[in-house]
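Just one protein chain is left out here, and the rest sit where they should.
Chain IDs A, B, C, D and E follow the sequence of writing; residue 1 opens each chain.
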Amino acid sequence: MRILVVNPNTTASMTATIADSAMRVANAGTEILAVTSSMGPVSIEGYYDEVFAVPGLLIEIAKGEKAGADAAIIACFDDTGLDAARALANIPVVGICEAALATTAFIAQRFTIVTTMERSRLPLEHLVHRYGMSGRCKVRAADIPVLSLEDPNSNARDRLRSEIATALRDDKAEAIVLGCAGMADLTAELRREFGVPVVDGVAAAVKQAEALVTLGLSTAKRGAYASPVRKPYKGLLEDFEPGKLIAK
Amino acid sequence: MRILVVNPNTTASMTATIADSAMRVANAGTEILAVTSSMGPVSIEGYYDEVFAVPGLLIEIAKGEKAGADAAIIACFDDTGLDAARALANIPVVGICEAALATTAFIAQRFTIVTTMERSRLPLEHLVHRYGMSGRCKVRAADIPVLSLEDPNSNARDRLRSEIATALRDDKAEAIVLGCAGMADLTAELRREFGVPVVDGVAAAVKQAEALVTLGLSTAKRGAYASPVRKPYKGLLEDFEPGKLIAK
Amino acid sequence: MRILVVNPNTTASMTATIADSAMRVANAGTEILAVTSSMGPVSIEGYYDEVFAVPGLLIEIAKGEKAGADAAIIACFDDTGLDAARALANIPVVGICEAALATTAFIAQRFTIVTTMERSRLPLEHLVHRYGMSGRCKVRAADIPVLSLEDPNSNARDRLRSEIATALRDDKAEAIVLGCAGMADLTAELRREFGVPVVDGVAAAVKQAEALVTLGLSTAKRGAYASPVRKPYKGLLEDFEPGKLIAK
Amino acid sequence: MRILVVNPNTTASMTATIADSAMRVANAGTEILAVTSSMGPVSIEGYYDEVFAVPGLLIEIAKGEKAGADAAIIACFDDTGLDAARALANIPVVGICEAALATTAFIAQRFTIVTTMERSRLPLEHLVHRYGMSGRCKVRAADIPVLSLEDPNSNARDRLRSEIATALRDDKAEAIVLGCAGMADLTAELRREFGVPVVDGVAAAVKQAEALVTLGLSTAKRGAYASPVRKPYKGLLEDFEPGKLIAK
Amino acid sequence: MRILVVNPNTTASMTATIADSAMRVANAGTEILAVTSSMGPVSIEGYYDEVFAVPGLLIEIAKGEKAGADAAIIACFDDTGLDAARALANIPVVGICEAALATTAFIAQRFTIVTTMERSRLPLEHLVHRYGMSGRCKVRAADIPVLSLEDPNSNARDRLRSEIATALRDDKAEAIVLGCAGMADLTAELRREFGVPVVDGVAAAVKQAEALVTLGLSTAKRGAYASPVRKPYKGLLEDFEPGKLIAK
Partner (left out) sequence: MRILVVNPNTTASMTATIADSAMRVANAGTEILAVTSSMGPVSIEGYYDEVFAVPGLLIEIAKGEKAGADAAIIACFDDTGLDAARALANIPVVGICEAALATTAFIAQRFTIVTTMERSRLPLEHLVHRYGMSGRCKVRAADIPVLSLEDPNSNARDRLRSEIATALRDDKAEAIVLGCAGMADLTAELRREFGVPVVDGVAAAVKQAEALVTLGLSTAKRGAYASPVRKPYKGLLEDFEPGKLIAK
């Protein structure tokens, strides 16, 4: 089984963190294909960055499917481009936020997502609502830029710890969800430190993707995720040819 | 006052319909600047098309703001790219779906959106939910491609009529919302024919945009719509330079 | 175009504040007809006062419609008597709370209403819920009687400022809605002071009423707002003749 | 114990039906004081009629409380004036819709209200939502004027039966709630005929009112139901003196 | 009329407290049959204890119905086994949590349940949601074991008082619901002390049970509460013979 993991931002070092997290939990027979989008912003912080990350993401998903991937994972906690990717692909596509929430729901009744920037908090609250978890999941921002997580000199990890402590005390959170793919390498450490379940969306998504493949399930194509209709495109995107991504 | 109206698909004839609807209801002192996106698909039907329409839309919004527009309207009923446009622009941005729903809520307790394709129905149900109207607004699809509305030989308008009749009978709809910018020119005719309020989102959005400008209100910038951070982009988008769209 | 603005309490000085706010934002061709109800309490604070304000309000709306008004505004933030007014009138009727919320929803994802008395807080929470905004709008009371807003010796405005500051900090409000018609004259000052959008319902309602008139839309009459049936009345109300308010 | 039952419409024959239903279920020691409002419309059908029924209703409640009633019931299925009555009175006040729903919730998971006119359907749906029963209770209108229930020559009762049959089949209703005080005398007959629980709000409210009195519970006065503030009134209502209804 | 009150835990001294509360409010003609379950844990604190309390509870309900009880009350605030009891019995069955919430809803818009242990808080929040009260009722735990309420040397009652004070201040609760049958004897004292309505579920349930009996209403049997099908049982339960509890 081959699972494509797309980092939809263009920072390769973050892809390495993501790949490492994915490979740690993959089944023996699962091949993880971790790719960095070749097009778009270096990090995704809020609505504007998402827009310019999605075309590159879709290119990678189309390429991956053609190359034989059995499932795809979008490794950004905003589940950037998830609906479009599902419409495009015939293989199942999993977002790391939805995977993290679905997984945590099996082990806790109340939990909190701790994410990076305040500007990502409301988009995540919107996802929480969409995934039916509003009554049980809160969202907090530690006020740390995404890339600061990779900077050994920043205080990003201290701020993250501090926000987790607040969530445990004030939200009575029973478990913590890490709200950024770039936090994946901290999972084990934070579990030990806080003594509660800490969930990383990348790892969770790998297991969900493997599950769907083994179960023989893929995206339903008779409703909102019907395959896109090929149609003419104009302007810059004419060269870019989005219509060609659509499998015949 | 200058109101920018962006047709985010690349079909100029549809922009003409939109501009006509906008100009009919604009105040005497309002200048309508209707533009066709120069980049993207010829029609927007579902999640996939949306992705490739948004970059072109944002370019037009940034250009329009720089050229002195006081507000911007996104003239696609999916409210395509609305959140990103609000983050980008300092002028207010209005979607035609949200404008139509907000307007209809002043005159009816129960109403129905009639849109084009089944694949757009669930995205619109999602918007209805987001705008707090789930309890009072249903969505129906007449199963007609967007561009067929412009084809005098298609039966698109008959199917639309038939679905409106069903909404009035089965949903007990008190008013009808036209779920596609390309239906704007039918508003008056359908009102006469069915004897109920029929709401066109383009016209509704013009009035909401004028209202915001006159009231001196623009997008709040302290939460989810904080201005995007300028950051490096890679790939095709490096030339495209999304960072340059962000006003300093 | 003529817009009737009814102050449903019987304090003429508050009508002056309301009229001033309405006229500032009205279009060049719009005539504002601001009237004080001739019947009822001097201020509306909670459920009991509402009851005795509505008959006088309906009289003014019926008189205004007969005199040629194109739309009517109910200038009390409880949207007092709104449903009955819509059933009675054939012109559109707009409440200042619903107008303020609909308007603010175009520029902010999270916002807070700051109102006068605690006893008005729950009725407003009920409106917020009805208008589909529970997830994004909080309500706070500054604990100030309505008429104290007009008293230069009261500390009402200081308390209002203090509650706004709390809303910005604790609710992470992106915008503030002024929860009483009597606060309309403070809008500009508070915007400057707090640097966030501050929305006055009176001004917002004027723009919504103008919009409905220009769009040719009025209350749907096939459901809950069907015109009332004329029927016999007894007691004091026999002389008052509510049946005569109903247009034939 | 003395329970005041106010018929807020001015049709004495309907009060007789209500009184009969109330007395059948009252405890041995309970005195039922059934009164007809002396002021307002002969029947309450929709929002407009409600407005003119409430002042007369509040007069009766104030009089009843002064005369020693231990609790009050508002015997109109719209729960007309309930919030204002609770603010005014120091004795508990019960609406027949809320009593019927609360009672039915103990014996069925899914149920349907069958009411009179279509124009009352949406106000009742609003109450159902307010009372937290949206997920389990539907509302249907049999399209019969309220007073036709008293007319032996009308087909009102046949239409009611037909709508109940539809509710049992299409809604999978487990129980039926009669959505008008004027249907109270049909309860026993309809139970026999349909073999399911049929709930009359008047009878249900008597038991709830008795319960509150025996339990020593009355309306909480520290929030939305704080006693109204006495204040000046103008116009017709000056003579009517609503301020005098408020107990010192 | 005979009302069976089952204490589903096996602590007879708590049954005495419950019986006392029930008898204080029962009608003159009502006989209270208070029984202690003969099987199960000495107190019910959370999901695990509930499981082992239900079989004993159902035995008592079947015995009580056979012995002529007209209605049954489950006197544990978790409404332990309520759905199964309703399916089994032909007499109406009332839970003390649902009775307390339904009763309080008639006298307050916002209220708070104060219960014993944190592990019972989420099950009660779940009930609050199920009964449609999420928007108006909060749940707090005083962190006191159930049986400590009976221990004169524990500080349980002080902690309870302290949590009530917090609810009144922070939740703006208008009334307090006592979240454990073992608190019933404190009702009068706490009312005097805090000056707000304090509701005991046992007493509330007695009045609801009497109401249902007088109204001639019992559990609807055409949906979720259809009588169980008699079927073979294996293991320990074969001797216990649950099938025999089902009335033919």
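What we mean here is this: a contact is a pair of C-beta atoms (placed from the backbone, for glycine too) under 8 Å apart; a residue touches a chain by one contact, two chains touch by 3 or more.
Only a predicted model underlies this, so the values are computations on that prediction, with no experimental measurement involved.
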| item | value |
| --- | --- |
| Which displayed chains the unshown chain touches | A, B, D, E |
| Sole residue of E:Val54, E:Val114, E:Val128 or E:Leu186 that reaches the chain not shown, by the stated touch rule | E:Val54 |
| Hidden-chain contact residue, picked from the options A:Ala19, A:Met39, A:Met133 or A:Leu160 | A:Met133 |
| Selected from A:Ala12, A:Ala67 or A:Ile107 as touching the chain missing from the view | A:Ile107 |
| Subunit D, residues in touch with the chain not shown (by the definition above) | 109-110, 135 |
| Subunit B residues that touch the omitted chain in the full complex | 122, 129, 134 |
| Interface with the unshown chain - residue positions in subunit A | 25, 27-29, 92, 94, 98-99, 102-103, 105-111, 131-136, 172, 174-175, 191, 196-197, 199, 203-204, 207-208, 210-212, 214-220, 222-225 |
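The definition used in the following text is that only the chains that are shown with their structure count from here on.
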| item | value |
| --- | --- |
| Copies subunit D and subunit C - interface residue numbers shared by over half, same or different | same |
| Equivalent interface to C-D, taken from A-B, A-E or C-E so that over half of the residue contact pairs match | A-B |
| Distance between chain centroids, defined by C-alpha means - subunit A, subunit B (Å) | 29 |
| Touching two or more other chains - residues of subunit E | 109-110, 134-135 |
| Graph class of chain-chain contacts, one of line, ring, star, complete, other | other |
